[in-house]
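What you see is the complex with one protein chain gone and the rest in place.
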């Protein structure tokens, strides 16, 4: 369960409120690279953790920290919206820049939230629960977490570049540092799980059951004449240490698919049912599982 | 640009059609771990690739292959739907298992697609373009790709467990092998980029600008009395080789946030505006950027 | 069933078309506070009404009126888009304000609808059917309706502030008046249902079945040292007249959750299955309901 | 900022795991009536609170508590999934009830989460950030909160009815009690704001600016011959104490709307542009704001 | 504006309530082929109609009729849910078929709506406003309408096949008839617009501006050796009467795309910026429009 303080984890100061930057910050709140996603992702991974309890405990720690980051960013949005234009009445006519600001800000900051943050991204697209990844496989989840913290840190550095507000730069410099830690933290779990040897993920599926001819083949679909620039993936031992890379030209092994004619009760067009080829009545028997 | 063959990349055979398994296969088509996502993800990463052309070229190869995987799975869905029940008229009364099948299958396979695959997941939730990650940072994108192929391979092994249809098991064994390769492939790029040393991602942001006190600190929000089980992330050199892990108790450094009173034109409740604390008129001046 | 007139319920006049305001008006059409939502919400509540027929009849009345409000707003959007810029060819270069307008308007008004309203909000996010609340509990639904008309009226007053077009102000003043009525209307039903005594909603669940120790306790999760400002919710009789408010410090009563080890067929990472603690095989027996 | 314990707020016990009930519980996690919604809703209202600080402080308390409720429910989902069927291989043939269970459970609990909760509703529809309401008007927000706790308590009582698992019934009885408190809590704020006199919300908009003829009129769109059953909303003083209810037959006051002909650059069909009525060239002048 | 009757447009009778069929009917309410979509689509096309008023008037008529169809279907859903199982307590154990029904019905009909229709499809996916098509081009919109009524009629016939309830079959037979009319109605407008000669849509764009070499060429991307089965689209006059069909092998005319190196402030990985090829500084000048 959870507790709270009224203070913020780190200081949030806005020297020059900028409603266009408020909109940009929304990406770090409700966007796919944002803090609601990592908060819920670590929480759901913790709540569904099966296996060693230390990972559950650790995921709870960082999920809880991320909630504080949403709070910081939501505060930053509200502070950037102080004094934002709310009307086209006079300002638009008087000062052309106000028009640019009203155009560039999220109109729902004026209309829907009363100058406060929302659970949406920089385009007002709502946060979506499908982004919360918890697969039940710890290694897969750690990659999901490294990925979230990598795209998240890229986002934070771009926000840092976009503003010259000293307060905002400081807050972002803190969040960038936390993303540095969190990348390392999830990588540390991968190391505990064997590092590159943890692959292929999941490692609990017997590779003997794969169609092993294709387990380490780079399939090339390229039909042109240019030289292929060699890469690490084209030759040499595979990264997981369990195979040897090679290149193979794509070629069809599966033949042409053939579906039965439509079931008359599905009301395809009559011409579809009388077309070339007879209806395979046998196909309409109920599947053998029944 | 692109070309096609009429044949499939690998054979798709269904010995005993099962409409409930058809629904499960939809997860591998239109789900967040599915093939539409990786197809478009690799394509968009290729089309937006800035930097060495070899990565663009390679992403195009695998994006094109994934399109063939969607095709295989869509064919598998259609074949599993051959002969599926379409009516509750007689079957429901006659055979209770038909009821279970109709309950367990996607009703839109009957109603909307005429016994064919759709661009949705196993619950009929449509594919969502937000899942297509291409950040412009190659290392971040490679982690997004490893993650996609890891959760994708976990999904494929679970589908393999869920069926005893020999044809379906064979098709899935092929897809599982391809996921093995693709995990290795994206890891190979990460190796080319420096492996763990590529971190923190992005590596083009000067770490001196971070709030470095927090770059390698595990922040603990735990208020209880139990022992914390040590992990690799609590001490020792950080994985990126650029710091030393340590543990720090969470503590508020940011003070209590204070927002200005509501702008009267935003029509908060009157009581909010007359509450404790006066309205800071200064806050309503337009931001200095105007 | 339904009928129509070609005339509008109230006059819609735009003196000075403003495509940026057209975008703002979309919030009142396809936004969560908008008219499509209340129209469908009252309709679905009516169509599913179980109990006294008078509520069904009344809901149909106001649902039908709301359809006329969508029509008024859609007309207002179209009129605000008359003469809007459609091209960056010359205007952008000639007149910087056109750039601000094109930036501030919804580009889909140019590209997708041909200068007409769409079923989306002010950010182009489509109307979403999940917003249509009809719970089958009349009191809960009335609160959903008061809430919709309250956020709706807040929105309308903000739109009124945002424009100085006399025609638009007049139309909005009409819609604001209707929201006044509708708030009162739904409150009138709550009064008929007992007012505050209708709580806790649903009142048909026997409170003796609740864990009554917690029915009127304000649980405080605050760990800091500051004084808690007293509120009406901290002491005195509860609003529903059925209990006495008190404050209680949050404390864990539930122990640490323990999940069984992963089912091997779910392909967690091997290390998860061999971790601390053995797999509880018993947990893998099928649930007793089977 | 936030802290956590490893223990749950209240005990979560599942005597007989039931994967179909696990799916139902998802509605209370990721559904519109669920706990993620109220958690984020109270948090965002707190973070954007303008006006008396006591409301901000109180919202933080309950938002933090709701996070613990998500945790309880997520744990309940995982426990109900222990031992759930993962394969159609043998079970489906052996035991018809397994078929019904696999049909009735969320297939993504098998395929995507490895038998754990997800941020989705009972149909697998992802949580959507648009449900997080924070308008900046305290009274409107309190109604949003009463509504959320009312539909939430209705949901919890239905879950209570749906199960006969003693552990689950106990957990739900606790959550039902908390919903009782939270309804009362938000009503207490409304009382502090003036109760019914707080209406019409927002009360900071001068009613003299409304089209007051329509502020307390019940508009009837009914064209039939039956008697209208009288209701509290048809006559007598309005609930807000500021007007007198009356009934008025719907009648069009707005005339027929007339839009200008399409701008040729918007490429309507030629016949639309040459139709009855000439193109009003004047309408294509740029709006006066430019 | 709009009016209503309390009676239904056509009788809705359910002889044997079936909650699984209730779920199926949801597709015709809130699905992409459903009645909310056509209702709003015709309404929005009417409200944005530019050009001859007769089309606006006609669209209003049928949009209003569709609202009555939503009402009929919503009533049918509620009637099919009468007496549906709400609990797994005893029924599941007693009667296996109840398990199949609870598995096959929408759990939100129990949990969220109290046995009434919702604005969702057969999988509980909410209605989405993006489906409401109104392009401002009358011919394009008429095709959108024919398409909606065609997929809608296919859906209705499949629902008709799925049930043997005489009341439901009668209601669907009415809706199928209306879809027949509506298909004809939109085709009648296309005839007025010139029928096939209305193409290519929009006909107001001068075809001389197209890259006319490709206006009537069937581009074949097929790389295999099989014979191509001839179709009407391969040779002969084009359907719009303005060209001659021919077949052309796909071939790249566009060269390899080359993007500039990443802007350093976008924080790509350092290796991307130092890769093969220098950064084209010129590309970082601001676009000439500024």
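For clarity, chains are labelled A, B, C, D and E in written order, and residue numbers in each chain start from 1.
Keep this in mind: a residue touches a chain if its C-beta (ideal position, glycine included) is under 8 Å from a C-beta of that chain, and two chains touch if they have at least 3 such contacts.
Every value quoted in this text rests on a predicted model; they were computed, and no experiment measured them.
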| item | value |
| --- | --- |
| Chain not shown: contacting residue from E:28, E:101, E:122 or E:168 | E:101 |
| Touching the absent chain when the full complex is considered, from E:18, E:45 or E:270 | E:18 |
| Contacting the left-out chain in the complete assembly, out of C:136, C:152, C:231 or C:262 | C:136 |
| Contact residue for the chain not shown (choose from B:113, B:209 or B:274) | B:113 |
| For subunit D, the residues touching the chain missing from this view | 154, 157-158, 161, 223, 265-267 |
| Absent-chain interface as seen on subunit A, which is shown | 18, 20-21, 23-24, 27, 31-33, 96-97, 99-101, 103-105, 121-125, 151, 154-155, 158-159, 161-164, 221-224, 226, 250, 252, 254, 257, 259-262, 264, 266-273, 275-277 |
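The rule is simple: only the chains that are shown with their structure count from here on.
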| item | value |
| --- | --- |
| Over-half contact-pair match to A-E, picked out of the listed pairs C-D, B-C or A-C | B-C |
| Rounded Å distance between subunit B and subunit D, as computed from the means of their C-alpha atoms | 26 |
| Distance from the mean Cα position of subunit B to that of subunit A, given in whole angstrom | 6 |
| Interface hub residues of subunit D, defined as touching at least two other chains | 1-9, 18, 32-33, 47-48, 50, 53-54, 57, 60-61, 64-65, 68, 75, 78, 86-88, 96-97, 99-101, 103-104, 110, 112, 114-115, 120, 123-126, 128, 130-131, 135-137, 139-140, 151, 154, 192, 201-202, 205, 221-223, 250, 252, 254, 257, 259-260, 262, 266, 268, 289 |
